[in-house]
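All protein chains but one are shown in place.
Coming up: subunit A.
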Amino acid sequence: MKERTAVIPEELKYTEEHEWVQRTGDATVRIGITDYAQEQLGDVVFVQLPELGETVDVGQTLGEVESTKSVSDIYAPLAGEVVARNDSLDQQPDLVNSDPYGEGWMIELRLGDPGAVDDLLDATAYQELAAGE
């Protein structure tokens, strides 16, 4: 059997909504969706991202990822202000499929409470979550 195993980088943090969070500075993080999530979605054909300067609360909808078959919301894993967005996804939404942890990143947030990152799932916990689905 050719079952593909989803990549879950050790150094990232994760959410139950299948997003990854990477620290990029003392109070900033980069966010995207996991390899497992993109595999479940199938070919991503459209990504809707928030505008720069928007502030978001935990659990608030940040945007949408559309595949040919379905639409999924992207939820804010942490509270903060949107300080960067990956404009490449407008023209190349498939980067979410081909490089979910790299060029397929979605937004960067400046956090109100940088310590909140530590409360997210670590790679081992996320691995268990994804395996259980």
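The rule is simple: a residue touches a chain if its C-beta (ideal position, glycine included) is under 8 Å from a C-beta of that chain, and two chains touch if they have at least 3 such contacts; residues count from 1.
Assume contacts and distances are computed from a predicted model.
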Quiz item: The complex has one chain missing from view, so what does its UniProt entry call it, picking from "Electron transfer flavoprotein subunit alpha", "Potassium-transporting ATPase KdpC subunit", "Aminomethyltransferase" or "Heme exporter protein C"?
Solution: "Aminomethyltransferase"
Exercise. Consider the whole complex, including the chain that is not shown, and state which of A:16, A:43, A:57 or A:119 touches that chain.
Key: A:43
Practice problem: Give the residue, chosen from A:16, A:64 or A:128, that touches the chain omitted from the document. | Solution: A:64
Quiz prompt | Missing-chain contacts mapped onto subunit A | solution = 1-4, 39, 42-43, 45-46, 48, 64, 66-69, 71, 97
